[in-house]
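Every protein chain but one is kept in place in this view of the complex.
== subunit A ==
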Amino acid sequence: MRQSLLALLAKEPAHGYELKQALETIFGDAYPSPNIGQIYVTLGRLEKDGYVRSVDVEQANRPNKKVYYITATGREALETWVEEPTEGPRVRDEFFMKLVLAPMTGLSDRMALVNRQRRHYLALMRDLRELAERTDPANRVALLLIEGAMLHLQADLDWLERCQEDLP
């Protein structure tokens, strides 16, 4: 969240609610809708770290609104973030833990676990497919995000198959 807010502010100064709207517009429905409280907390931390500053802007008939803008330090931090390679995803799979450990306790057998998980993944895939169908075809960003989630899910299913083949 820190970096995405910094990136949006590097484009132009904005207040908290505008940042929330910008994230929603750019990433579409696949993106977990950011909580406005979380945005203000993050902006507060960025301000404390000297990455952003804010000014109060007077509004007719309304309370003042706080507009944030990026500082030189903030811009440097953003540049570092953009230029460094991004960590790849790590396998940290809760299901795999279950699959390996649960049979040892006699709580479940692996076949049943894998079968249930496969059906669950397919249900998730159906949700993603329906989400993609509902998404504006012009919104390339949102569609690519959904496609990324689908590819990860396919990899999870392939891995499940390997587990079923190789774990007794």
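Definition applied: a residue touches a chain if its C-beta (ideal position, glycine included) is under 8 Å from a C-beta of that chain, and two chains touch if they have at least 3 such contacts; residues count from 1.
The rule we apply is simple: contacts and distances are computed from a predicted model.
Here one chain is missing from view; checked against "Aspartyl/glutamyl-tRNA(Asn/Gln) amidotransferase subunit B", "Na(+)-translocating NADH-quinone reductase subunit C", "ABC-2 type transport system permease protein" or "ABC transporter ATP-binding protein", UniProt names that protein "ABC transporter ATP-binding protein".
Within the full complex, the residue among A:6, A:22, A:43 or A:145 touching the omitted chain is A:145.
Within the entire complex, the positions of subunit A that touch the omitted partner chain are 1, 4, 27-33, 111, 115, 118-131, 134, 145-150, 153-154, 157-158, 161-162, 164-165.
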